[in-house]
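Missing here is one protein chain; the remaining ones are kept as they sit in the complex.
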Amino acid sequence: MLIVLFAIGLLFLSGFLALSVGRNGGVANLLGGCGAFSGSLIGLVEAVEILASGRTEQIRWAWSVPYGSFLVRIDALSALFLIPIFILCAVCGLYGYGYMKSFCGCKNLGAYWFFFNGLAASMAMVAVAANGVLFLMSWEIMALCSFFLVTFEHEEGSVQRAGWIYLAATHIGTAFLLVLFLMLGHVAGNGSLDFNAFLGSHGKMGGYADVVFLLAVIGFGSKAGFVPFHIWLPEAHPAAPSPVSAVMSGVMLKTGIYGILRILTFLGPPHLWWGYLLLGIGLVSGILGVLMAIAQHDLKRLLAYHSVENVGIIALGLGLGILGVVWHLPVLAVLGFGGGLLHVINHALFKGLLFMGAGSVQHGAGTRQIDLLGGLIKRMPWTCVTFLIGAVAICGLPPLNGFVSEFLIYMGGFHGVGLARSAAAGAVLIIGLALIGGLAAACFTKAFGVVFLGEPRSPYGADAHEAGLSMRVAMLLLAAGCVGIGLFSPWVVKLMGHAVAESGAIPYEAVQGFLAPASSALLKVAVVSGCFLFVVLVLCLIRAKILSGRTSSSEGTWDCGYFRPTARMQYTASSFAQPVTAMFEAILRTRSHTPSFSDPRGAPVFFPDAALFESHTEDFFLKSVYAPLFMAVKRFALKFRFLQAGRVQFYILYIALTLFVLLIWCLR
Amino acid sequence: MILLLVFLPLVAGLAAWFIRSNRLRRLLLIAVALIHLGLTGLAWIDRPGPVFSGWLLLDDLGLLFLSIVSVLFLAAASYAVGYFQREDWGKRQDFEDGFLFTNAREATFTCCLLFFLATMSLVCLSQDFGLLWVAVEATTLASAPLIYFHRHRRSLEATWKYLMICSVGIGLALLGNFFLAVASTIGPNESIPMIVGSLIANAPLLHPLWLKVAFLFLVVGYGTKLGLAPMHTWLPDAHSEAPSMVSSLLSGALLNCAFLAVLRGLQVCTAAGQGQFAQEVLLGFGLVSMTIAAVFIVGQTDFKRMLAYSSIEHMGILALAVGLGGAAYFGALFHAVNHSLTKAMLFLVAGNILTAYKTKSAQEVRGAVKFLPISGVLWFAGFLAITGSPPFGPFLSELIILKSALDQGRIAIAVAFLLLLSVIFIGMAAIVLRMCQGTPVLESTGESLQVETSQARRAESALAVIPPLALGLGVLVLGIYLPPALSGLIEHAAKVIGG
Amino acid sequence: MNFGRLALPVLALALAPLLPGIINRTKAVIGGRDGQPLLQLYYDLAKLVRKGAVYSHTTSWVFRAGPVVGLVSAVAVLAVLPLGGTSAPAGFSGDLIFMAYMLGLMRFFTVIAALDTGSAFEGMGASREVQFSALAEPVLLMALAALSLAARGSGASLGGGLFSLSAIYSHLSISTWMRSGPALLLVAGALWVVFLAENSRIPFDDPNTHLELTMIHEVMVLDHSGPDFAMILYGASLKMWILGALLAGLLVPVRSGNIWIDTGACVFGLFVLAVLTGVVESVMARLRLTRVPQLLVSAGFLSTFALALIIWS
Partner (left out) sequence: MNLFTDVVIAVLILTNLRLIASSRISACIYAVACQGVLLGVLPLLVGSSHLMVRACALSGVTVMLKGFFFPWLLLRALKSANVRREMEPLVGYTSSLMIGALLLATAMWFGRQLPLPVPAHSPMVLPLAMFNIMVGLFVIVSRAKAITQVLGYLVMENGIYAFGLAFALSEPSLVELGILLDAFMAVFVMGITIFHISREFDHMDTDRLTALRD
């Protein structure tokens, strides 16, 4: 406990130091980076240890704030979320040290590191806070820090817009949380917002439970990026500097998941529709997320939508888990929660890795527009390899970590199919996961293939350069993590037992019992995967051997007889994705501007001049739900401007009327 | 000592009128502010007894508001000194309409400023309803010339509306006092003295119906001053036209004084068993005010007016909280403290921005954070604070209010409260973000950045930055750690209201 | 027994290239041609392995890694693939997911290898491949889920080997067919569609057209040559063997318990399957690409319906 607190303190402190150094970019960069790295590592040690031992520690200090007490508690669940937080913050500290160098001089790096370390610390605080006020404060500080990081390059208009959307979204979400905690406090009585008090009040919940759960899904879901509360993600992630997008998408979203799980522990036995709700949200988020991702042209925006998809997968797991608890099918519960929680860690790893890759691409090539890139594999080999690993992992393909968590959830689904009661849920889950997996593969073959392979499609791609050392090391670390969890999955799964027990309220032994077959299966997976890698290696060697002596000439790509292919003839990302986007036209509503080869009168033009084709897919919810809503509110407000028309006569009339109305109301 | 609190500024004001040398006068201003603060601090340590047979008495409620007034006045005074230094006193062109205008004499201004302090202190001190009324009236008198500091049309118009509307309101308040007198007549030619204490003491004897009507008149009358919608109409004009430190005093201190007056009425009603009725009225006013504020903040173009409307919003919150009662009394008083500090700071910062950019239009201000490093950051921090985000004080007070609303099972009110707060937050965010972010180019005047930076330096002189900075730190501290002394005082004050 | 199990992958590795040969023979016979010999693919592989290779300047190590990874993932699947009643050497609970995703890995690398050439045609093929497989994957998994249920219904608990292909197929007996025949028929239909689609046979794709615009799988591997191409062909035939084995194991429910009979029956079933494919290819035309998704989705409906039948009957 104390070590984690110390780590948090260290993070804050280094942030302040960096800020105080302020304009002196280099020093601030060094201070902040080291602070983030060391602080997170220190915290990581104890988090892992506590997760393994599954014990609970808490510290309470008096705090003169209404309803507030400085009560921090760390149990397996908190530890499980602390681990990705600390890992990713450490790595992103390392990465950021290299990434931010380019801003040195023109921007205030002190501020950057102040907010970055603040973000890291506040996320950790969110995971350990055990008092409503403390939690809300940490939550809001986290939101504000991330907001300032998102708007770090606030000179660009797009960034400003993103910042506003993000701020509005997170604030509204917090409003729901406010009500949530106050309701819990109301139920618990005795005017305290300590989590311990909530834990005691299962019985008194009654009808409040449903309301509270709904509030949690909305409030925390808006942070986690559940559809339809996801709109801020695709705006904020591209706007933020890449290490920040990595942290935000990798772990900050997960604080929302953590919140939901934590609230579940307060509500006692869950209700059936909660499970179905989460399942539905997960399905919708997963499929919509991946579909939107396929249609994107901006690499980071694409990744942002994939975060929506992965959060959806996590929600699928949790929903299944809740259903398992409701139906007293512990095997469903264990596999669901286990898969979901493991996916929390895995997604943190590979999504962080991918965002870093995108960052290096932007850093090296100067653009995020997929269709302008190409052939980066020759200029940025390291980024390419790590990005490939991330891509394979996020598609849930063996032998990497993405497969492990999806495997657990799948197993839950198959178990569910076996019983008439849960068959529908299981079937939906399997179909959904399979579809998501296939589409994700489509999306990442596109992203990786178009960005890194083939020929450069524009000068951007042509004169790119590899990322700096610290950035490469950071990416390699996460890539190693992806492979490691993939190969050592059984032990990882065993490690998670306590957290699963916490979140499902299932005895630990039972959890281990139900995880055992899964982990034995995973052991086989690991073995086969190991052999797989080995055979691949061997085959590569053989191949090299047999080719060594032979003539392996080098020609232009075979273009079916067309003898002068150019880079612009390559398949673009848009064309690659076109079949899928066309297939889901109804959902995506991709709008494209085709050039017309006919003059205004409709007669064909035989020598058309330079034509341009472009297509873009806007977020349905943002475009057709939220924007109109806000506009309506604004128009409504403007309707009432006449009240303040500037004529003192009217003003006095208001007073007189108010008085009369009140008098009549009072004397009636 | 109580008398000193009132008469010291009064005498100093008279003196300031005659003092020739600017330096001496400014010294006097600061000195009085400091002494006043010191006296208030003494009052915290040992409470002075009643004066004039209990007409003047410093109870917990009064002390709380007196402290606010005193602190804000120090900030405003020190800011004013810097303001005098950087203000050019000759004829100069108005940046909006372009006509020429001059300022009022500095002596006059200082004098009125000190009178203003005296009258506000009197409001906090007076226990007798008549005297309270006189004091509130006097604040209007003293502040009118302050608003008309820049001698030009807009400020004149603002002053005129301020006077007209507030006088009507104050007249109604006077009538309210008479009704109270009638309610307190318990026989031919004999009646309870109109002193809060004694009224509460024999509350049961009060005539309920007349008391009700009296309270209505008091609320409408003082509510005009307090800026409760729909009597708020003078507020945006006055706040946007007055010089910044005056605006900060108006919305930070003056509104609180009016609020105190309403609370006095509430005390009597509660004691007489009419609390239910009074609270319903206040609740209604609170919701209406918040709604009006939200409506006018969304898409607001003038950032000083935006602040003014946000003051209306917060007065609404206070009324709402008092209307809820119970634990919300504490929340209301705590929120009054938070709001005063935050809003004063925001107005002072707005003054700096105004000086630097020479425009009140939020559209034309860009990149404040880059251009005015300190003021810009303070501006954004203040925005966060005033919209009730942690870790600033208002978050806690609004949390308390919301909690008591939920605990009383008034879900609808809680929902409306949160909804309006969210709307206001989003509206203000759209404005403030636009002002803070981006690159500092002035659409209004295409002057070279060289001139601008000189302006920036002018706007960020020490005296212009330190007062708001101090206030901002105060708000931050209140958000993280509520000093037991303060919370104790607030609790006692809440008991005073709650009876 | 265990030895027999280990023999399964060897059998597959040995016999897989025979399937395309059989298909082509069938087509030749029906078409009245004396077409290529039965063992054509073996000759091709042998020849290709002995050849050198030509690479485009555009390509990188991804292009070279593609075939290797593809082949090895197919081989990895063999480790969990039962043949009729004969269990796989490394079967485990949930290996059906592993199989599906290993095939996914194979596809992933084939696709990026195709994209590595930067050729418009190969990009086109890759794009179609991912689109169709995204739809085929749910069908496959649903079908297998239905099978697992049907197998479990036989009362015999699958024990630890829950959801392992081996366990499922070892329990698919005549009695299973008796009990839930129609459902199994639907599943077979779905698997048949998947088999054709994944192996890019008519009506989804035409392996021997030479109009690149219309091809899916073939066009992705245009640029490969020499040993790389050999690996691709071999991997493709293995894939056909794998998916075929799923289908044959279902359609030939011989569970005598004698490993030789069971395996033999299943292999025979595989060959019949190949003949059937040949027949289909000779009598049917290729679908328009825009119709392909509809066929796949309807296959998905088939399998889901089958699942429903099994659960609520």
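As written, the chain order gives the labels A, B and C, with residue 1 at the start of each chain.
By our rule, a contact is a pair of C-beta atoms (placed from the backbone, for glycine too) under 8 Å apart; a residue touches a chain by one contact, two chains touch by 3 or more.
Owing to the predicted nature of the structure, the values given are computational and were not obtained by experimental measurement.
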In the full complex, displayed partners of the excluded chain: A, B
Candidates A:C104, A:A582 or A:A656 - the one touching the absent chain: A:A656
Absent-chain contact - pick from B:A181, B:I200 or B:A470: B:A181
Touching residue (missing chain; options B:A16, B:A43, B:M194 or B:M435): B:M194
Residue, one of B:P48, B:G82 or B:P236, that touches the chain absent here: B:P236
Option touching the unshown chain, where B:G171, B:P373 or B:G498 are the choices: B:G171
In subunit A, positions touching the absent partner: 641, 644-650, 652-653, 655-656, 660, 663, 667
Missing-partner contacts on subunit B, residue numbers: 128, 130-131, 133-134, 137-138, 140-141, 144, 148, 152-154, 156-161, 163-164, 167-168, 170-171, 174-175, 177-178, 181-183, 185-191, 193-194, 207, 209-210, 213, 236-237, 240-241, 296, 300, 305
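Please note the rule applied: only the chains that are shown with their structure count from here on.
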For subunit B paired with subunit C, centre-to-centre distance based on mean C-alpha positions, whole Å: 78
Chain centre separation in whole Å, for subunit C relative to subunit A (CA means): 35
Complex contacts: residues of subunit A adjacent to subunit B: 63-67, 133, 136-137, 140-141, 144, 151, 154-155, 157, 159-160, 163-164, 167-168, 171-172, 174-175, 178-179, 182-183, 185-186, 630, 633-634, 636-638, 640-641, 643-644, 648, 650-652, 654-655, 657-659, 662-663, 666-667
Complex contact set, residues of subunit A against subunit C: 374-375, 377-378, 388, 392, 395-398, 403, 407, 410-411, 414-415, 417-418, 420, 423, 426-427, 430-431, 434-435, 437-439, 441-442, 444-446, 448-450, 452-455, 517-518, 520-521, 524-525, 527-529, 531-532, 535-536, 539-540, 543, 546-547, 550-560, 565, 567, 569-571, 575-580, 583
Contacting residues of subunit C [partner subunit A, same complex]: 49, 51-62, 64-65, 68-69, 71-73, 75-76, 79-80, 90, 92-95, 97-98, 100-102, 104-105, 107-108, 111-112, 115-124, 126-128, 130-131, 133-138, 140-142, 145, 148-149, 152, 160, 162-163, 212, 222-223, 226-228, 231, 293, 300, 304, 307-308, 311-312
